[in-house]
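Here the complex is missing one protein chain, while the rest keep their positions.
Right after this comes chain A.
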Amino acid sequence: MSQAGGQKPAANRMTLQTFKARLGGASKGFKLLKKKRDALKAKFQVIFRPAFKILSPTCSRRLHLPALLKEIVDTKLKVGEGLKDGAFSLAKAHYASSGDDIASTVIERAKRPSITTKLYPDNVAGVSIPLFKMSYDASKDSSAQTLGVACGGAVINAARETYRKAVVSLVKLASLQTAFHTLDEEIKMTSRRVNALEYVLIPRIEDIIHYITQEMDEQAREEFFRVKKVGRGCASSSSPSLKTEVVEKKKVKLQKEKDEMAAAGKRTEAAIDAPSMLATKKDEDLIF
């Protein structure tokens, strides 16, 4: 990836292809992410299906989110109601237990929870959201069973039931809240990525491609101009030099021949003027 600042890539066809491919990938990804973000946003608002079902994990895990927000609001109200009832029944239990402080007993006796939650990952529009399912195990309830033995047992049991119902809706609310929170985070991340692609990455790649095409055009023009120049030079300016070269060569050749001829002429004269061998003259030594 080209860094910010002056480091530009080499302007040749290969890099152009690379960057074009990158641009294609980026725009495809951008379109997909945009679709994902819009789908996620839609999950928030639109009413999907009338029933809110959390199916058991053995069946297909499709969470139907009818107007997630509306559901949250409704469940919050229900929770409020449930807790109010619970508090009321607890007050009754206090009253019924006539003086015995059941609160501290309850708090002390708490050992093993009879209500536990299970965490299931579910998939909504490609986002993995956690779901809670409450499981109530009556067998572990023993710690509080003996509470109201002396007096007010029924009321205490009633209070327990009310609170248990409140916890059910609380768990449901927790599920919705996490779903909302997770989707919110996911939308934020996807939006960020969409914006980054749209306003930073794709313009940058387009800039680079633009620069590369510019450079390549310039290079082509330079090349073309150079070739033209050279061609013209061959036709006019560079040929005199060739001619003179040739002429020079010819001249030299001619000169040589002349010299040779001259030398040869001298020798023929010498041949005619050569004294007879009978005349006594000292011959010169032949030195090679």
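Rule of thumb we're sticking to: a residue touches a chain if its C-beta (ideal position, glycine included) is under 8 Å from a C-beta of that chain, and two chains touch if they have at least 3 such contacts; residues count from 1.
FYI, contacts and distances are computed from a predicted model.
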item: Protein name as given in UniProt for the chain not displayed, "glutathione transferase", "Hemoglobin, alpha embryonic 5", "Transcription initiation factor TFIID subunit 2" or "V-type proton ATPase subunit F"; value: "V-type proton ATPase subunit F"
item: Option touching the unshown chain, where A:80, A:203 or A:233 are the choices; value: A:80
item: Contact residue for the chain not shown (choose from A:72, A:125, A:202 or A:216); value: A:72
item: Residue among A:32, A:103 or A:234 touching the omitted chain; value: A:103
item: Given A:184, A:207 or A:223, the one touching the chain that is not displayed; value: A:184
item: Residues of chain A in contact with the chain not shown; value: 44-45, 57, 69-70, 72-73, 76-77, 79-80, 83-84, 86-87, 90, 102-103, 106-107, 110-121, 128-130, 132, 135-136, 140-141, 144, 147, 156, 159-160, 163-164, 166-167, 170-171, 173-174, 177-178, 180-182, 184-185, 189
